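Here the complex is missing one protein chain, while the rest keep their positions.
In this document, chain identifiers A and B correspond to the written order of the chains, with residue numbering beginning at 1 in each.
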Amino acid sequence: MSKNSTVRKRGSLAAFLRHSSVPIMFIIICAICIPLSGLSPSYLVNEIVTRMGRNSFLIISLLIPIMAGMGLNFGMTLGAMAGEIGLILVSDWQIIGIPGMVLAMILSIPFSILLGLFCGKMLNKARGREMIASYIMSFFINGVYQLVVLYLMGSVIPIKHSSIKLPRGYGIRNTVSLLSMRQKLDNLIPLTIKGVKIPVATFLVVLVLCLFIVWFRRTKLGQDMRAVGQDMEVARDSGINVDRTRIISIVISTILAGFGMVIYLQNMGNIATYSSHSQIGMFCIATLLVGGASVDKASIGNVFLGVILFHLMFIVAPRAGAAITGDSMIGEYFRVFVSYAVITLALIMYETNKRKTKILEGERLKLEQMEEEAK
Amino acid sequence: MNETVTVKEKGSISGFVKSFGLPRLIIAAFLIVLLILSPFVGADLPSQITNIIARFSWNGILVLSMVPMVHSGCGLNFGLPLGIISGLLGATLSIEFGFTGGLSFVVAILIATPFALLLGSIYGWLLNRIKGGEMMIATYVGFSSVSFMCMMWLILPYKSPTMVWGLSGKGLRTTISLEGYYNQVLADFLRISIGKLTIPVGTLLFFAILALAIWAFLRTKTGTAMTAVGSNPSFARAAGINVDKIRLLSVIMSTWLGAVGILVYEQGFGFIQLYMAPFYMALPAVSAILIGGASVNKASITNVIIGTILFQGIVTMTPTVMNNLIKMDMSEVIRIIVSQGMILYALTRKTEVSK
Partner (left out) sequence: MKLKRLLVRLIAILAVVALAAVMFVIGRGHTVYFDNKALETDDASYEPFYQVQVFVDDESVAKLGAGDRGMVSVMGQDFSMILHITPEKDAKKVGSAVKLTLPYAMDGIILNIPALLNGAPEEVYQSEFIPAPVEEEDEEVILSDEFEMPLEG
């Protein structure tokens, strides 16, 4: 009995180590790099808190498609673009501060819904390869976004202010200043503890979103989504409209990503019109995975752990690299490599696990069949 | 061309559209319109055509490298950067060892080959363990390996003064000129010039040889086995084919073709591009073969040729025609929408997902 339980314990320890190998690896990387970087703890804490406020909302937008079994939603970039369009319009209309943010979010909703519906429909057609399809989708819609922003804005869609319009008369400039709403949400409720500035209002918004996610899991729709995520066939047999449920999950994710982008950009204080959204998808996905999530399972805890570990690595790696090799570029490339390697690793683990369970399932079925025949 | 096809498919235009694919048809029509328009808007047609042929000759083998993996059911080779890295290692090492002229090209291929075999085997082994999820993982294997090599280009002890940064004396440059090495070696072989029109016959011949070799290979016993694995893996397994081994072979072939492809590209382009450059080289190649009529699990040499011509045709023609026509350079946006849209279209087609 006692022997049995130790075995089980050891087994669960091994399982724990395997499941959280990525976070553990990152803890080790950070532990090595932080002293080498020579950055002060107060600076690091400040940076992490800022980034947590800035990125959490975006990352949480990834959770719902994972719940619905659609994997990592690389198409969240679509929502980010919708958010940017909202912000560009709002800054042309000179709506500033928090009302400007709220209006930009509202404006992003119709775009997000449209893009989300399109994306969801496409992903339903590309079943079994949702991730690569959503990934290519982000490139495709990026082309459409560029068409709209660079050629239609100012010529078809009225843009008044020359501060955001290209001098040639149409198209949006490379950067759009958001000075009038810069960190307005972060500083709405000012709080500084021991030199660490805490964006209380932003965290409150994130908290509301977390509560929404927790609540959503328990609704009928949320339950349906989990059922679809577990087994599409079973879900269909039990009367769930699988296609519709999957599309809704993508639409919600896209809308949330649009909101998240507005929060992200109010912290940055300007929009890099043609590149702000491009890194967002990879960044958020890598962060979530570093937090210990996998392609088919992610929780809110993964989000916050991920922000701490991934961004810590991101801040310290260049300086640590410079300290070791005397060349700061190596550190830069190192963090790029680690970001991609983490995603690669997570994808490989997910696929191998999926295959293993499939094989096990197959064997079980075979056994059952044989038993049946033996009878 | 259009006419003959309509004659053949008498009365069933919709059938033709279906078999050829609407997006492909639109793209082909678009290119034809561009070609017809170009003399009227003042673009120089012969030099445009020269350009298209040259670009076809640079990119052909990279697109060809998609074929083996598609055939064996591994999907589109988004992991092309891995092959490109092998090629880059061959190129840089060949120069480092002091080879020049045409010989440096041969040596580059010789050095790239073992790297391609090694990386291809690891890559193939990996893809065999994750059947069904190849394309996404291939993409990220490509990204990881490119960013890993970014560090290596800085760290590896290259010494050749033509390649390392002049000031620090270490770390490879981002672009390395091939002047004096294998710049234009293939293109200059039997080059034909008629007025403004020039044809790099050597490069085209090189492409033709490799394409023919692949075509012939696909008709050998192993080749047909590869097609069988791609179209119906369980049937192939039942027929006694070692599925994993065939898939591995196809991945190695694709990787090696990628390595040779980038070397041929470089000899035309005149420069070696390192660091982030290989990052997105897979996507144009993927969309080219899809534009040519391939699908996620079906590709032929014809698809490669037609696709590369169409893709490169649009890439070269749109900027000049657009600029002259509406004084608005929308070519980049059009290229992005067309090529990505094509990939998206192919991914959403109903095909048998390989198991």
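Assume contacts are C-beta pairs under 8 Å (C-beta built on N, C-alpha and C of every residue); 3 or more make two chains touch, one makes a residue touch a chain.
Keep in mind that this is a model prediction, so the values were computed, not measured.
Visitor: For the chain left out of this view, which of A:103, A:159 or A:201 touches it?
Guide: That would be A:103, which touches the missing chain.
Visitor: Just to verify: which one of A:27, A:166 or A:324 makes contact with the chain not shown?
Guide: Per the contact definition at the top, the residue touching the missing chain is A:166.
Visitor: So that we can see where the missing chain sits, which residues of chain A does it touch?
Guide: Here the touching residues of chain A are 51, 93-100, 102-103, 106-107, 109, 138-139, 142-143, 146, 150, 161-162, 166-168, 171, 173-174, 180, 274, 278-279, 281-283, 311, 314-315, 332, 335-336, 339.
Following the convention adopted for this analysis, only the chains that are shown with their structure count from here on.
Visitor: Could you tell me the distance, in whole angstrom, between the mean C-alpha positions of chain A and chain B?
Guide: 32
Visitor: Report the residues of chain A in contact with chain B in the complex, numbered from low to high.
Guide: Listed in rising order, the residues of chain A that touch chain B are 122, 125-126, 128-129, 131-133, 135-137, 139-140, 142-144, 146-147, 150-151, 325, 327, 329-330, 333-334, 336-337, 339-341, 343-344, 347-348, 350-352, 354-355.
Visitor: Given the complex with chain A, which residues does chain B contribute to the contact?
Guide: So the residues of chain B in touch with chain A come to 78, 126, 129-133, 135-137, 139-141, 143-144, 147-148, 150-151, 154-155, 171, 283, 328, 330, 332-333, 336-337, 340-341, 343-344, 347-350, 353.
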